[in-house]
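One protein chain omitted, others in place.
The first chain written gets the first letter, and so on, giving A and B; residue counts start at 1 in each chain.
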Amino acid sequence: MSPRARVPLLLAALAAALLALPHVAGSYVLSVATLALYFAFTGQAWNVMMGFAGQLSLGHSLYVGLGAYAAAALFVKFGIGPWAGIWLAMAVCVAAGAAIGLLAFRFGISGVYFALLTIAFAEFTRIGFDHIGWLGGPGGLFLKVGQRTSIDLANLRGTPTMFYYVMLALTAGAFALCAWLLRSRAGYYWQAIREDEDAARALGINTFRWKLLAVTISAAMTSFAGVFFAFYYNNLFPEQIFHISQSIEIILGPIVGGVGSLFGPILGAVLLTTLADSLNNLMSAMGWDVPGIKQVFYGVILLLVVMFLPNGIWPPLAKRLGLERKA
Amino acid sequence: MSATLVANVVISGVLTGLLYGLMALGLSVIFGVVRVVNFAHGEMMTIAMYAAVLLFGAFRLDPILAALPVAALFFAIGYALQAGLINPFITRPEHSQFILLVAVATILTNVMLMVFGPDARSVQTDYQLDSWAIGQIIVDKARVYAALCALATTAGLFAFFRFSRTGTAIRACADNHLGARIVGLDVKHLYALTFGLGAACVAIAGCMMTLLVEVAPSLGPSYTLLGFVIVIVGGLGSMPGALLGGVLIGVSEALAGLFIDPSAKSMISFALLIVVLLFRPQGLLGRTT
Partner (left out) sequence: MTQPKRISRRQFNAAVAGLGAASALAPFGIARAAGKLKVGVLLPRSSYEALIGQSCQLGADLAPAVLKSMLGVDIELMNADTESNVNTARTRAERLIQEGAHVLVGAFDSGQTAAIAQVAEQRGVPLVVNIAAAPQITEQGYKFVFRNFPTAGELVKNGLSLIGDLFQATHVAPRKAVYMHVNDTFGQAMTRGINALLPRLTQLPFKIVDTIGYDPAAKDLSVEVSKAKAANADFLLLVSRLNDSIVLRREMVKQRWHPMGLISPGSPGLYEEQFSKSTGKYAEYCIVNPPWYNPKAELTGVVEAAFQKRNPKEKFVYHGLNVGYTFEAIMIAADAFKRAGSTDPKALADAIRATDIQKRVMLGGPIKFNPKGQVDGNQSACVEILRGRPRVVLPEYAAEAKPVFPWPEYKGA
């Protein structure tokens, strides 16, 4: 079977499995799956900036946090549900992303400097939100948790199964969007910019505009994750949601899975999330109740992957599955 | 707001800044030459702090004296780390380097947690809480010692890079990688040497830091971040720049804490970083490449 025919078949099988998951798996597996999808989604959003346009963002927690706080504030202070709140969340994130992009690209910042710039903005915002008393400050913003047996999709109040499907829909949407983007004009321009920005500019591509587009799309997508986070965990602390460790968690999936590929971020996120939890289970099964040991194993595995699979896990896997197509 | 208060705060800011500069010095050297983003920088310093604390506990060795053996040890470790693990990553994209060092940092932090436990530890030297009173101005003894050490180390490193053959060779590598290889320099060895020197600087900074701060396993990330802010502000690859950046950050944070709100004083560092990145990305004393 040619790769062209295999892909939709495999995708369909995967989709069926994912849709059926809540009915066969217990609550624990469901919670891990939801978490994996969350990181798959945010990884995919980050990938738009890095994998497509080549801009390394190490401060993506900024958009998660802004999106989360925007929607949460509307809900807690004004009783406005998340379906309306998402618009504000997106607007705020797009504004933030555009601001960072404008500043950075206007002044020709790239590479490591750009990465540090994104960190600086995220940290600045983290400390800033610690001082916004109206949004709870360091004490956190708590959303009132409603009835959890009935499903209120309008207000994102409901069972874990509902949250799983919401996250699944978001991830599928992101996947579709990225697939479309890659094949569109934006995708080609981004590839050109990623390969050699100067050459692209010489060819007449307005690199400034297209890079900015990548940043804002990435930011807008990430805002969805923020809104989900707010309504799933029902509490927000600046120290946690804007923290650099969140930014790092977001990018681990795509890098391990394969930056720039469509399926890499999803694969990476799923693998890492299940790895983390499996390590926990393994440690407790073996009775190694030593705090920190799981993270050591996790770090070692990460190290090995990054050393021996420089392009991530997906490209060699895709080749093996016969799904490889010309770039 | 009396003049004495402002004077005290500024002096303290300068002294603290010099120590921060020492911490960032290693990072500047590594980043400036090897071009590797060392996100395990803070963790390396934390290990150095533990080394100093252990030496103090076992032999009552003053951290200032412990700095020499610890620096030597870290030089070796840094050399090995660069030659063994990091070297293949120099040509890899930044995100790969980043993940490599994040993984290293995670492993280091949690090994420290497993070995030392979560308790914070410190040294207890006699002069640690002493201060000199010059009129109304009170100057912290331990900070002065640490600052002097920072100046001495920077001077030494500067002299090494300026006047020694190896130093010149390393600078050549940084300026022009290909040219250096053509001329026959053993770039891999020089890079490892540089990483070793950077690690030794971090070790000295760590030993000095134990005079002021408790050490705990989770100390690393905030120092890594601070190190990068200082290096960017002061200028990549510039040793006096690292000190200057440190002092600038130290004083501006101190003044911000005094006049605005102490809990927001870190915002100043990040604001400064953003401004410098935009308007003078090579930093105050860096050279434009």
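In this section, a contact is a pair of C-beta atoms (placed from the backbone, for glycine too) under 8 Å apart; a residue touches a chain by one contact, two chains touch by 3 or more.
Note that this is a predicted model, so its numbers are computed, not measured.
Within the full complex, the residue among A:35, A:90 or A:166 touching the omitted chain is A:35. Within the complete assembly, A:160 is the residue of A:160, A:187 or A:310 that touches the hidden chain. Residue-wise, the contact with the chain that is not shown comes from A:234, picked out of A:155, A:234 or A:311.
What chain A contributes to its contact with the hidden chain is residues 26-28, 30-32, 35, 127, 130-131, 137-140, 142, 144-145, 148, 159-160, 233-235, 237, 239-240, 276-277, 280-281, 284-285, 289, 291-292, 294-295.
Residue positions on chain B in contact with the hidden chain: 1-2, 5, 8-9, 12-13, 16, 110, 113, 117-120, 122, 124, 128-131, 133, 138, 140, 142, 212-214, 216-218, 222, 253-254, 257-258, 261-266, in rising order.
We take it that only the chains that are shown with their structure count from here on.
In this assembly, the C-alpha centroid of chain A lies 32 Å from the C-alpha centroid of chain B. The touching residues of chain B, when paired with chain A in their complex, are 37, 85, 88, 92-96, 98-100, 102-107, 109-111, 113-114, 118, 217, 221, 225, 228-229, 232, 261, 263-264, 266-267, 270-271, 273-274, 277-279, 281.
Against chain B, the residues of chain A that register as touching in their complex are 50, 56, 58, 103-104, 107-109, 111-113, 115-117, 119-121, 123-124, 127-128, 130-131, 244-245, 248, 251-252, 255-256, 259, 290-293, 295-296, 298-300, 302-303, 306-307, 310.
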